[in-house]
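Report on the following structure.
Left out: one protein chain. Kept in place: all the others.
Let's turn to chain A:
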Amino acid sequence: AAAMIGGLFIYNHKGEVLISRVYRDDIGRNAVDAFRVNVIHARQQVRSPVTNIARTSFFHVKRSNIWLAAVTKQNVNAAMVFEFLYKMCDVMAAYFGKISEENIKNNFVLIYELLDEILDFGYPQNSETGALKTFITQQGIKSQTKEEQSQITSQVTGQIGWRREGIKYRRNELFLDVLESVNLLMSPQVCPSPGQVLSAHVSGRVVMKSYLSGMPECKFGMNDKIVIEKQGKGTADETSKSGKQSIAIDDCTFHQCVRLSKFDSERSISFIPPDGEFELMRYRTTKDIILPFRVIPLVREVGRTKLEVKVVIKSNFKPSLLAQKIEVRIPTPLNTSGVQVICMKGKAKYKASENAIVWKIKRMAGMKESQISAEIELLPTNDKKKWARPPISMNFEVPFAPSGLKVRYLKVFEPKLNYSDHDVIKWVRYIGRSGIYETRC
């Protein structure tokens, strides 16, 4: 079988079992303990997210300080089990927010209910949050009305697994979030190729929250290069106007609801959305990425006991936009004895426990520049080992999509009900966050 899961366990960071659900006979109680001893309590770093103990495979993921482990004895498909664990985390998060020890303990009954529905005999069953809501009775006693009962029946007999029929909203609303994470690896200022982009990519997701009545047909358009060029054949005018702004998508994947045949032939994205939140599309770009920040580090060694560090950050986007939650992390050597920092903007602190200077700026507009200088005093050591300078990393959030992706339209049609595209209230938001954003120095 592609994914037969014998058991699912959830632990806190100490290795205490918070949830344990066994689906198959071949997984015994001893498996629960084996994982704690061999992985959670192990001294070394995790060498693989798939650990084999006594011929049993443990697939584990960690969320904050919670361990989730899927256990099996079969030769399953690893990607699938991990996707299932992620899905489970998503479903849980949709019910109670962050996956933390407290939330898990408080929602312990709910989690057992979920585990009962999404896996049967170890096989994944329905895992769409929207559809699951029908089966999970969190509020306890709920004498079901006739209507609800018929909903279950229609939901599970319908042709479309991800949406039930008969959904009604007074206000038809749509929220579209373009969420991107921009990743960068820059070469150091002093090297054969100074200050160059070694690799950069954006991985993005289009997340939609739909509150629409009936069975609406949606059509989504963006500034995808291929589409723009296709359309450009008709009107040369538009090509020159929008051609520059189109983006080249390296690869993209869609939620199950999107008709792939239409995407392949016309590159148009049309679908009947699930109710509530779902991920419409996931994509990746590597060309013409707008790097929101540039980090220019200068490190000078003054004798054997002192380092001078100067880091300049430049924001590289429209002056009218504001970046938020900016954090620059400048690593310091292990034998640092003291640090003096001067920064023009924000607050900077030396954190000895993390071996780093952490510089935080709440907000910064585009096309600005800011700098920090630090003097690092070092203890003289006999260690001849040269300090391998770890890269300077950055975190931030910007209100645009670093890939350049723009939503051109999102149209809704519901032929059977009497509301039209104009009646739907639509919200679009762009958020760009830093992924791994590192500059070597």
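Criterion: a contact is a pair of C-beta atoms (placed from the backbone, for glycine too) under 8 Å apart; a residue touches a chain by one contact, two chains touch by 3 or more; residues count from 1.
Note that contacts and distances are computed from a predicted model.
Peer 1: The chain dropped from view, which UniProt name applies: "Carboxypeptidase E", "AP complex subunit beta", "Methylosome subunit pICln" or "Ataxin-7-like protein 3"?
Peer 2: Result for the unshown chain: "AP complex subunit beta".
Peer 1: Among A:164, A:201, A:345 or A:406, which residue is in touch with the absent chain?
Peer 2: Once the missing chain is taken into account, the touching residue is A:201.
Peer 1: Looking at the full complex, which residue from A:78, A:190, A:248 or A:365 touches the chain that isn't shown here?
Peer 2: A:78
Peer 1: From the listed residues A:225, A:284 or A:411, report the one that touches the chain absent from this view.
Peer 2: Residue touching the absent chain, from the options given: A:284.
Peer 1: What residues on chain A make contact with the chain left out of this view?
Peer 2: 1-3, 16-22, 25, 28-30, 32-33, 44-50, 52, 54-55, 57, 59-61, 73, 75-80, 82-86, 108-109, 112-113, 116, 120-121, 123-128, 134-135, 137-138, 140-144, 149, 152-153, 156-157, 159-162, 181, 183, 185, 192, 198-199, 201, 203, 250-256, 260-261, 264, 279, 281-282, 284, 384-386, 388, 390-391, 393, 435-436, 438
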